[in-house]
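A single protein chain has been omitted from the complex, and every remaining protein chain is retained in its original position.
Labels A, B and C are assigned to the chains in the order they are written; within every chain, residues are numbered from 1.
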Amino acid sequence: MRPIEIITQLLELVVALAAAPLFVGWINQCRAWLQNRSAPSVWLPYRNIRKLFHKDAVIAEGASRLFRLAPYIVFAAMVVAAGIIPSMGTRLPLTQVADAIALVGLLATARVFMSLAAMDTGTAFGTLGARREMMVGFLAEPALLMVIFVASLISATTALPAITEHLATQTLGLYPSLAFTAVAFLMVLLAENARIPVDNPATHLELTMIHEATLLEYSARHLALMEWASALKLFNYACIGFALFIPWGVSTRGSAPVALLASIPLLALKLAAAGALLAVIEMVSAKLRVFRAPEFLATAFLFAVLGLLVHLLLGA
Amino acid sequence: MVPVLHSPLDACLTLLALWGLIGLAGLLRPTSLRYVGRTLFPLGAVCSLALAAVALSSLGAPTERAVLILGLPDLPMHLRRDALSSFFLFLLGAASAGISVFAAGYFRRGHGTSAGLLCLQYHLFLASMGFLLLADDAYAFMVAWETMALSSYFLVTTQHSLAEIRRAGFLYLLIAHVGALAILLAFGVMQGGSWQFTFDAMRHAHLTPVWAAAAFLLALLGFGAKAGLVPLHVWLPEAHPAAPSPVSALMSGVMLKTAVYGVLRVTFDLLGAPQWWWGVVALTVGLFSALYGAVFAAAQTDMKRLLAWSSIENVGIIFTGLGLAIVFHGAGMPGLAALALIAVLYHALNHSFMKSLLFCGTGAVLHSTGERNLGRLGGLIHRMPWVAWLTLVGALALAGLPPLNGFVSEWLLLQAFLFAHQVPQTFVNMLLPLGAALVALAAALAAYVMVKFFGVIFLGQPREAALLRAHDASVLERIGLAWLALGCITLGLIPTQVVGALRTVVRQLAHVDLPDPTAPWWLLEPLPGRLASYSGLVFLLAVAAVVLLTIFGVRLFYHQRVRRAAPWDCGFARLDPRMQDTAEGFGQPIRHIFEPFFAMTRELPSPFDRAPRYRVSIADRIWQRLYEPLGSLVQRVADSFSVLQQGRIATYLLYSFVTLVVLLAVVL
Amino acid sequence: MAGVPLDIQLLNLCAALLLLLSFAMLSQRRIVNLVNLLALQGTVLFIATLLIAWRTRQPHLYLSAVLTLALKVMLLPYLLHRLIRRLEVYWDAEPLLNISGTMLIGVLIVVFSFGLAQPISALASTATRNAIGIAVAVVLLSFLTMITRRKAMSQVVGFLSMENGLFFGAMSATYGMPMVVEFGVALDVLVAVLVLGIFFFQIREQFDSLDLHHLESLREDASSRRSE
Partner (left out) sequence: MEFLLLLGSPLAGAAVLAVLGARRFAPELNIAFSLVTFLAACALTVHVVSAGTLTFARDQFFIDAFNVFLVTLTALVGLTTAVFSRPYMRVEMEHGRVRAPQLRLYHSMYQLFMTTMLVALTTNNMGLLWVAMEAATLSTVLLVTLYRTGASLEAGWKYFVLCGVGIAQALFGTILLYFAAEHVLGAEGVSALLWTHLNGVKGQLEPKVLSLAFVFLLVGYGTKVGLAPLHNWLPDAHAEGPTPISAVLSGLLLNVALYAVVRCKVLVEGSLHSALPAQMLMGFGLLSVVLAAFFLWRQRDIKRLFAYSSIEHMGIITFAFGMGGAVANFAALLHMTVHSLTKSAIFFTAGHAAQKSGSQLMDHIRGLITLSPTIGWGLMMGSLAILGVPPFGVFASEFLILTTAMREQPWATPILLTALAVAFAAIFGRVQPMVFGETTAKRLPHPPALLPVFLHLSLVLALGLYIPPYLADWYRAAARLIGGG
């Protein structure tokens, strides 16, 4: 393992951990602007997390060890995921260990544990949330997998860095298949990260909530980890999007170590744009009924498969 | 006893014979549970371990043959142990070791059948499966095959006083027998005019493509009936719940795999050169079964039924891989064929561990609560932590989550799919991505199912007061569960070694192979050159490291104070267990999304109902659309025939008169 | 039929008579007459046997002629008559198929059996070769009689006349079977009739009638059978 790889790896992790809450903050900022109300500080998520860490944890009676273990596992899963998505550099040792499929598995693990923890307390909303979370998951996961498949068919590999490099280094070609999958990916992203139109991160409106319902019983440090984890999740998804659809500017093999430094501001730019885009989407679209969510995701799945077929038909 | 025998085959036969003896020993004191449970079953488990050891050690060993004096006059029973048999023998031994230990603790109070008889049937079942894997001629194979079906049938109908269990047993044996007839005909085709029923003769028989195809389809029909492929699956969700849990484990974990063995043996070994379109057939059937099974599993409310349906799903996935392998083999892509075959074998092995583990887990639950209905369970993780945590391993593995074993095989399968797009037949090219999508969907559904399964049984609040008195499993049961769980974890962590072992099998079976790995021992890189690698071990280490660091960090910078309080639940005051999501509730989205699959009957209360009742029951459309009409058809034919025999003697005389005249007219 | 020796003419006459008799049976509904016809048939058979014996000078044929006389002309009709008297069955019910229709079928059968016998008689060296066809016809006609009758008694008569037909067939084709067989057959017929006798009484005491429609309860199309 050469030093540059270690550096890249650590950089990825640190940046992810550090920037994830900011990204959430930034999205809220944009939304506030669009709704022309005065926004809370972009640093609010950090303060939240810090506050929560200081509080005493309250654990529901009848909650088992699983309940207390889950936040750590979910958090860890997100961190590792962040470690294998080439957001700045492709020289990531971890990516040998876990390729794109493993990444999907990792996200699934996090989801499963989150749902199990939600069921553990045996509350009405907990189980409800768990069910809905899994419902969203089992439709979003294959869609995401298909999205990744298209990319890895194009570059004949399932290793994310290789995909990114392949897409980044070659001359800019138009991939109609990627267009389809990009749409699919965007829908998956919205669903998986509990954004409008599938879910609303901003409310605890009981009957419609999905993601928040699974966190209801958590408090203090556990909640902090969960919040941080979901922030990381959003960040990760964004980075997956970058890696697949706008991979340019990532420091690839062969490129000088300096490129790594150059890629940081570039990432920042991408994130800013993505945040704005998300905010806009959330502004213009209305929340769906929960029953409609499957149709939304089925569409996403369909788009992804279409992308796959298009790729095989046109060879592009 | 292993070292004293000079050849592995002898060792295997000895162990099988020992199984038989142990079974017979059960008849000495049939009613004494101490004797049968504490002595014989553990002995059986020891044999299983020995078998697994022998098989594993002989995996690479050269093929060996033997001929028994038993059998038909011109056809003494031939035996043959090659890599494929060794692999499945290992599967049998390793899985049954855990199950037998569990069973030793499981069979407590007498079921319908006496313990001794149960012991006999159980070990006969094991022995017949072992013999099946060694058989090298059609007759021996069929004898073992049907003995297996028969012994398992008797095990299924242990509690024969219940009508629905008898019904389940009947359905099972009927379909098994019909399948066996199909297999028989397949052999009849394959012996190809040389009246030799040894597999060697079949290997050398030259069949026309038509005959070969007929043989394959017959075999697929026969083995598919045993494996529970849709639409021949109807017996499975009936028989598995009916059987005692260790038996369900054995049936689902091991017996279904013998069907896979059969198809592999016939397709790649006996028929030799499969044609690509056979693969398409297998692939389609497999995919459909996978989806169908997953969907129905998600909608079940009986925990063993749920597992049974999930078995159908996994068998579907296995056959999908099989079909893929055949397609590649037929299209002349040995590397990918090898990859797909390895995925198939790997998944078979995994499933035998995961599903046995889960069935045994449900067995423990069933014992301490007497409840199979998910609607009456819950919160057991507090009362029976051992079972809960060990079952969790199985559940996560079956959900296909890294770093456990379920993920690895699905990973391999998806890799195979991913590089399938160079198949010459274009429409197959179009089909395969859809296949990949369906596999992914099925896998995701499996996760959903497992969350439902584990969450409803072990988490939340107990839905019945009786559950508070539930007790944890006995020591032997724990050992059994632990062994199986260990298997799930190990197989997940050392994929490279497993794949290495499987390569020898595949090489010997289909003469296809993967390129030698260039990666280090801890890294699984099935197709060097293609950048696709995975390492369960390091993966686990990474996650664990982060978890520990986080815990440590939190402990370091903050505090560990914890307070217990009533759950908040959005400030809802009185919580009671009935507010939790039921199994039906958990199935609701699935029923909603996959409505066309089900034949549903709903009972909705009116909004003004004083005591509202909501009831929904689902049924298998295939049963209604295929089997019931079939039954009534036979009935109708029988009725129409019965007119022939209406009791009047003159009519009977007329029959023979007419027969006579007609025949005379014929010969004239 | 000039040039044909007298005994052959006589034999052919017998054959014709046999055929006539079986047609008569086919049309006859009075059981007593049926039995008489049977006896008559036996007599004709006896004469035919004698003629053949005389012609071929085979001693064992005389024996079988005597056998015929004893059994088919005397014993059986006697037994049957006694049965009829004891059981008071004089009339058969309306046959299942009306007489004229039965006759028509009978004629067809005769044609068929002549065609059937063609190859055989072509081969036969016996003087009576032409009679073979008639033998076949008699057998099939008695078969038809059994089919169309309702009373057990008349079925038995049909059965016995079938035996006659067979016997005549054996005679005309091969001048009779080996002695062992002849005796065996005769024995069997005798026993058969005795068994029948026992039977009838059993049936009578069970159903107090010999009408066969009592014997139609064992059947498959009936929805339910009574248990023993």
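We take it that a residue touches a chain if its C-beta (ideal position, glycine included) is under 8 Å from a C-beta of that chain, and two chains touch if they have at least 3 such contacts.
Not measured: the values here are computed from a predicted model.
Novice: What shown chains come into contact with the chain that's not displayed?
Specialist: The undisplayed chain, in the complete complex, is in contact with B, C.
Novice: Among B:Ala11, B:Ala52, B:Ala138 or B:Ala299, which residue is in contact with the omitted chain in the full complex?
Specialist: The one listed residue touching the chain not shown is B:Ala138.
Novice: Contact with the hidden chain only, please: which chain B residues?
Specialist: 69-74, 138-139, 142-143, 145-147, 149-150, 157, 160-161, 163, 166, 169-170, 173-174, 177-178, 181-182, 184-185, 187-189, 191-193, 195, 197, 634-635, 637-639, 641-642, 644-645, 649, 652-653, 655-656, 659-660, 663-664, 666-667
Novice: So that we can see where the missing chain sits, which residues of chain C does it touch?
Specialist: 116, 119-120, 123-125, 136, 139, 143, 146, 152, 155, 159, 162-163, 166, 169-170, 173-175, 177-181, 184-185, 187-188, 191-192, 195-196, 198-199, 202-203, 206-207, 214-218, 220, 224-225, 227-228
In this text, only the chains that are shown with their structure count from here on.
Novice: If we define chain centres by averaging CA atoms, which chain lands farthest from chain B? Would you check?
Specialist: When every chain centre is compared against chain B, the largest gap points to C.
Novice: With centres defined as the mean C-alpha position, give me the chain A-chain B separation in Å.
Specialist: 35
Novice: Mind checking the centre-to-centre distance between chain A and chain C? Centres are C-alpha means, answer in whole Å.
Specialist: 100
Novice: Which chain C residues reach two or more other chains?
Specialist: none
Novice: Could you please specify the touching residues of chain B with respect to chain C in the complex?
Specialist: Listed in rising order, the residues of chain B that touch chain C are 639, 641-650, 653-654, 657, 661, 664-665, 668.
Novice: Okay, in this complex, where on chain C does chain B touch?
Specialist: Residues in contact with chain B: 96, 112, 115-116, 140, 143-144, 146-150, 155, 212-213, 215-222.
Novice: Okay, in this complex, where on chain A does chain B touch?
Specialist: These residues of chain A touch chain B: 53-54, 56-64, 66, 72-73, 75-77, 79-80, 83, 94, 96-99, 101-102, 105-106, 108-109, 111-112, 115-116, 119-128, 130-132, 134-135, 137-139, 141-142, 145-146, 149, 152-153, 156-159, 162, 204, 206, 216-217, 221, 225, 291, 294, 298, 301, 304-305, 308-309, 312.
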